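With one protein chain withheld, the remaining protein chains of the complex are depicted in position.
Here is chain A:
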């Protein structure tokens, strides 16, 4: 969590180790909550502690993790993407129809999707539009396009895609490997590279970045295009798992991805995000559902209980934040 280094450095440097401790706690929180969840699940259902068990619990978490990373990239530049779920549904429909029957056309459409995302970034920046409104509108466009492409549930994912997501890797399930690689790759790019610092800076202090000679337009376009790319990956992975698509297959991913980013230690404004946290947050959300199902909580209470877990983790984070803010 060195996202906040763009904040006044003087204060941070002077303050004692108590602050670092709080910050450490804060960045450890997503990992700790995931570990607590996992241990509880293992105690309740020892069968889950196996290769097959982990694979079953986590393989549907991969598309959510990818969606969460996409959402995180948008949140980094102080925007919010409300169309992500319907976008991923659309990608899934493309993959189950066009990509299967006409691979070249399918690839072109998917590249076109990323281009549309880049254009959206440009539009939002140039016209200074609120991203929530633009993406809300786009969510209906994607949804409509998906229904046009696949009016009734069906289609079939390309054979290569199905076998790709079902790879049986040695030692660790494929789902875990993908999540680890995803977290590390995005972390290195966004938190460690020079370009990443500039991209985050565009969310934290756009004025400074613009004064330093960077084009905010290009930064927004880059971020939106990247988010679109991860959205496409999420859709492809999802449809590989389900083997077929329908137009509303991923609608809940919009809210799940936002919850994942926030759960993983991100903030809505200021370029304060954490790629590893976001991936952990997505996994936490998925495992919370598994836990409730293992606890045999009555279906009427499950939705509420899932919300309660979310609020509990966020409340923990708020108290850690307060610890961090307290003057020593």
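In this section, a residue touches a chain if its C-beta (ideal position, glycine included) is under 8 Å from a C-beta of that chain, and two chains touch if they have at least 3 such contacts; residues count from 1.
Here is the rule we use: contacts and distances are computed from a predicted model.
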Hidden subunit of the complex - UniProt protein name among "ABC transporter substrate-binding protein", "Thiosulfohydrolase SoxB", "Sarcosine oxidase subunit delta" or "ABC transmembrane type-1 domain-containing protein" = "ABC transporter substrate-binding protein"
Note = Among A:202, A:249 or A:320, contact with the omitted chain is made only by A:249
Inquiry  = To test your reading of the contact rule: which positions on chain A touch the chain that is missing from view?
reply    = 45, 47-48, 52-53, 56-57, 59-60, 63, 147, 151-155, 238, 241-253, 286, 289-290, 293-294, 296, 299-300, 302-303, 306
